[in-house]
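Just one protein chain is left out here, and the rest sit where they should.
Entry: chain A
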Amino acid sequence: MLRIEDLHAEIDGKPILKGLSLTVNAGEVHAIMGPNGAGKSTLGYVLGGRAAYEVTAGSVSLEGDDLLEMEAHERAAAGLFLGFQYPVEIPGISNLHFLREALNSQRRARGEAPLSGAEFLKVARAQAAALGMDAEMLKRPVNVGFSGGEKKRNEMVQMGILDPRIAVLDETDSGLDIDALRIVGDGINRIMRAPDKAVVLITHYQRLLDYVRPDFVHVLADGRIIRSGGPELALELEREGYGAIAA
């Protein structure tokens, strides 16, 4: 589904990703773990198509199409969802308005009919309820005044509404208490655990992986994947730290 080969990317002339390769097949959950500054968020932004990041070498394909050729919104329409480590606050734009426009833009790009206000509202309410988010929060400006945990929950509500094929979730677990972690974990499983979907889960901690069981675990350090394994690798990292693995 997603094939990353020898990816090199830099920002402001500073190389961050230095030859990263990763293949994600439909139906799989991949966890990416690694120390601060390793380039995990950079990977997310490069996949999402953020303009400030320059890809200097390598390739990325999504379902065989060249992802790097697409603009950010085209990647979304092609089924990519990026869950932000730091979701952005946008004053003056309600969640509902934003998400309806976003979903309908995607649908139009795919040649599907846009949802009416009523149809959309039904979907949005159902997703908010499933993630334990008060429906009133849908009317509030995007992420403004939300707690860290509420922002992450809102990311998952957005994911539920947009229903992507592949989700790259950047530290969606940070800032969550134990209960919220379970709700978010259940949400990821419900929305994304399907034979034709896939998840790349960027995380620092083993604890989210108790809820969303990964098929593969990778260690990202200094812009490359330096080790890959099964779920047991996450436990080993938790026990021994990145230092021992990277050495």
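To be clear about the criterion, a residue touches a chain if its C-beta (ideal position, glycine included) is under 8 Å from a C-beta of that chain, and two chains touch if they have at least 3 such contacts; residues count from 1.
The rule we apply is simple: contacts and distances are computed from a predicted model.
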| item | value |
| --- | --- |
| From "Carbon-monoxide dehydrogenase medium subunit", "Cell division topological specificity factor", "Fe-S cluster assembly protein SufD" or "ABC transporter permease", the hidden chain's UniProt protein name | "Fe-S cluster assembly protein SufD" |
| Hidden-chain contact residue, picked from the options A:Ser59, A:Ser105, A:Ser174 or A:Asn189 | A:Ser105 |
| Residue among A:Gly92, A:Gly117 or A:Gly243 that touches the chain left out of view | A:Gly92 |
| Omitted-chain contact residue, chosen from A:Leu82, A:Met156 or A:Ile202 | A:Leu82 |
| Touching residues (missing chain, whole complex) on chain A | 48-52, 71-73, 75-77, 82, 84, 87-93, 98-99, 101-103, 105-106, 109, 142, 158, 162 |
